[in-house]
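Have a look at the structure below, then the notes.
Showing chain A:
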Amino acid sequence: MSEASNPAGTRYYDTMDTLPKILLYNAHERKDRTCMREKDLGIWQTWTWSEMAKEIKILACALAAKGFKRNDKLGIIGNNRARLYWSMAAAQCLGGIPVPLYQDSTANEIIGILIDSDVSFIVVEDQEQVDKILEIWDKCPLIRHVVYEDPRGMFQYNQPFLNDFESMMALGRRYDREHPDFFLQEVDKGSGEDVGVFLFTSGTTGKPKGVVMTYNNIIITARNTIELEKLSQKDELIAYLPMAWVGDYLFSFAQSYVAGFCVNCPENTETIEADRREIGPSYYFGPPPIWENLLTRIMIRMEDAFWVQKKVFHFFMGVAKKTGARILNKESVSLLARWLYAVGDILIYAPLKNALGISNVRLAYTAGEAIGPDLFDFYRSLGINIKQLYGQTEAFVFVCIQPDGEIYSDTVGIPAPEVEVKITKKGEVMYRSPGVFHSYYKNPESTADTKTPDGWVYTGDAGFFDARGHLKIIDRIKDVGKFSSGELFAPKYIENKLKFFPHIKEVVAFGNDRDFATAFICIDMNAVGDWAERLNLSYSGYASLAGHEAVYQLIRESIEKMNKDLALDEKLRHSQVKRFLLLHKELDADDGELTRTRKVRRKFINEKYPVLIEALYSNKDICRFEAKVKFEDGRTGIIAANLKIWKAALFGSDAVREEK
Partner candidate 1 sequence: MTFFLEVLISGLLSGVMYSLVALGLVLIFKASGVFNFAQGSMALFAALTFVSFLEMGINFWVCLLMTMGVMVILAFLVEKFILRPLINQPMITLFMVTIGLDFFLEGFAQLAWGTQVHRLDLGIPNDALFIFDIMIGKQDIFIAVTAAFLVLVLTVFFNKTRMGRALRAVADDHQGAMSVGIPLKHVWVMVWIVAGFVALVAGLAWGNSLGVQFSLKTITLKAIPVIILGGFTSISGAIVAGLIVGASEKLAEVFLGPFVGGGIENFFPYLLAIVFLLIRPNGLFGDVHIDRV
Partner candidate 2 sequence: MNTAIKYNETVFQGLSSPIDVYARTRSQKIGAPILQVKNVSLSFGGVAALEDVSFNVKEHELLAIIGPNGAGKSSMLNVINGVYHPQKGQITFFGETRHKMNAHHSAEQGIARTFQNIALFPGMTVIDNIMTGRNLKMKANFLEQALYIGRAKKEEIYHRQKVEEILDFLHIQPIRKTPVGRLPYGLQKRVELGRALAAEPRLLLLDEPMAGMNMEEKEDMCRFILDVNDELGTTIILIEHDMGVVMDISDRVVVLNYGMKIAIGTPKAVCEDKDVIEAYLGVNP
């Protein structure tokens, strides 16, 4: 075939076992299909597969010209930009390994990663990133070249190892003219066993580990999920999550290549909202916080609406809450309800989705942490097919997905295709799948203790399959305890479940080696405050509000609601909270009760509040307590309080057990 007809010099491969080969395949099969857009200079700059393949080819040649060899590592730092994605591909074409890094991490955070993964070339977005590299330049002897995409402000730099993207491309073109066959030869050398990418774990637990993925891991996982979710080249995706995150690599890169759909890069971080609206993605991923603040912003914006408008809005939201999710799950819904929903769709739902730019969303994922049932149901009731998935970097994301029509806010669904999941005796979730990572780079021992020789991987999460055969993740395995009766006790699970109630801010659950569960509750000052105002309860401050009978009543109802739920679940019914108290103060990072990221520090609390804990397990219903507090001005003082301890009703067989 002639150069002209396919600029990148595409060819068929009987085995499309590497992404570069798939790229060339697309450049031929989907020649004129748009594969990437980037909002730049006010319009969506567009590339078809063949155009992009050509760019990548040139870029690859440029890298080669600069001395980039097989198995060299190419670091990538920056927001989601087309050229950065190309750099990944270019490195892969040369048999090199791309190593995307988090763009917002500091110089000191990236230095470790750069060294561990022997990065020798780096492509960065702009001056800001260049400065980071320069800061740590001396500490990374391996790095040979730095390429920057955006020349803005770079006119002052004259380091020889800094390369402007355009001049790189020029170099690439020259190199390509001189070595016409080079590119294809390099691509041919690739095979499925080759390493495709290093993805670094976020490193919340210990220092980040470089997860090594082979093309087989990548491509097979991508294929399976594409088939499962019926993704096609017609889909549209917005790439807005960090490139270093495994999810982005799978959705915006691997799946896009395999399915052939189009990836859109927003103009910049402030314009994501607007850009999403323009593109109208059909496939969308967002961790719970993103959905969360989308919802809050809707409610805030609706606040100052004209009252009629509000009335209509809330009425139809009510309708949606009742019927929406059920229609989506194809359950039977009365004709009237359907009709009402249809009206609501014209008046509210469709316009709302349009305003948020999610009208065309056919498939949306949420993952990373538990999502509140109300939040989850809100979007489903609008008719957006949002699903939870359970995944890990080591699994190349997919472990479990909620299948269409079986969506429950409290489970993460059933194992993804070709994924086996089992639960250890200790209750830890293990899985084995084609996506299972090859190893941690240069870290055999941690590889060994995460991955068994026969390919099973420890997730470190405790969970179990419920009656419907759906996986329920309850907690990190290390936090899971046992009741004296031997049944499992998952504090985090209880706490999360309670925290989803609007009036509850923080919860600390106890029960390890005890015979039932109890809890400290911190009320949400604002929510409960409003509630109290509506009932015009008088209160002077947090403590007095928390001490209020009515508030106790309110919280007890929430707890009993939860207990009712738990009772339905064989594994969890013992975890029903039997006694609880409302703390006289909010848990506070300054007092060391929370981590800076607002995670409860159990150990500390156990040491600080033994009296209260004992009281919870005694049978007294009031307990005096003095607490040391740090005031704003740094002085410390004692406040004393008498805390009531209340009992919450238990349900199911546990209730019976109570009778005895």
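Please note the rule applied: a residue touches a chain if its C-beta (ideal position, glycine included) is under 8 Å from a C-beta of that chain, and two chains touch if they have at least 3 such contacts; residues count from 1.
Keep in mind how these were chosen: all candidates are chains of the complex that A comes from, given by their letters.
Note that this is a predicted model, so its numbers are computed, not measured.
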Once the contact definition is applied, which of 1 or 2 turns out to touch chain A in the complex?
2
Interfacial residue positions of chain A with respect to candidate 2 in the complex:
41-42, 152-153, 155-156, 267-268, 270-271, 274
